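Excluded from the complex is one protein chain; the other protein chains are retained at their positions.
Now for chain A:
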Amino acid sequence: MTDPLIHARQVTLAFGETPALRGADLAVDEGEILAIMGPSGSGKSTLLHCLAGILAPDSGEIHFDGRRIDHLGEQERSTLRRDSFGFVFQFGQLVPELTAEENVALPLLLGGAKRAAALRQARSWFPKLGLDGLEARRSGELSGGQAQRVALARGLVAEPRVLFADEPTGALDSLTGEQVMDLLVGCAREQGTTVVLVTHEARIAAYADREAIVRDGRATSLSGRLT
């Protein structure tokens, strides 16, 4: 068995006196689509944020591609997120002042790409996500489903090793949510992107290769390896 791309061991994190993670273990293989499920407040989003280098755990270890990342400083974690990770959140969190294509191009621009080249690459995502003709719209002029597809393009445009998606369909109706998931899974498989997805909806988790359940800050997996 090859080493996992992401490996968390005994991760703990408390917010003040409130423990959110109490020794979570998780392994994610390269190219895998993993759904993290669990009740509200179980720690599933906190675990995702730790895996993605957004939060630093209090103790335990997190390895990405063989490199320990849990004790990196904010600057190094920021670089790691920019170079290797893509993100999609529940509410697209598009920058309202920018057009849809500028939003998609953002990770490329932040990575140092020239504006013209970044916009050209961003535009190439619009047809494959059914967004033709919406390139110049601002987020306020997009429906929820369209905005989330723009956010998905932004998450994948820089071809990240891992896409972290936190309740990416949580604000959408069933049909639109499934269309977004269908596109997310299709694009991720095409690019070979590993996906870590947090969801409380079983129908969304069913798009993943396997699921891990977080309860009381600990992860369990019954459909594959845990560590």
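Worth pointing out:
Going forward, a contact is a pair of C-beta atoms (placed from the backbone, for glycine too) under 8 Å apart; a residue touches a chain by one contact, two chains touch by 3 or more; residues count from 1.
In this text, contacts and distances are computed from a predicted model.
Look at the chain that isn't drawn here: its UniProt entry, checked against "NADH-quinone oxidoreductase subunit N", "PadR family transcriptional regulator", "Orphan protein secreted protein" or "Fumarate reductase iron-sulfur subunit", names it "PadR family transcriptional regulator".
The chain omitted from view is touched by exactly one of A:D3, A:D83, A:D132 or A:D182, namely A:D182. Summary of contacts with the chain left out: across A:L55, A:A205 or A:A219, the touching residue is A:A205. One chain is missing from the display, and on chain A it is touched by residues 39, 182, 185-186, 201-203, 205-209, 211, 213, 220, 222-223.
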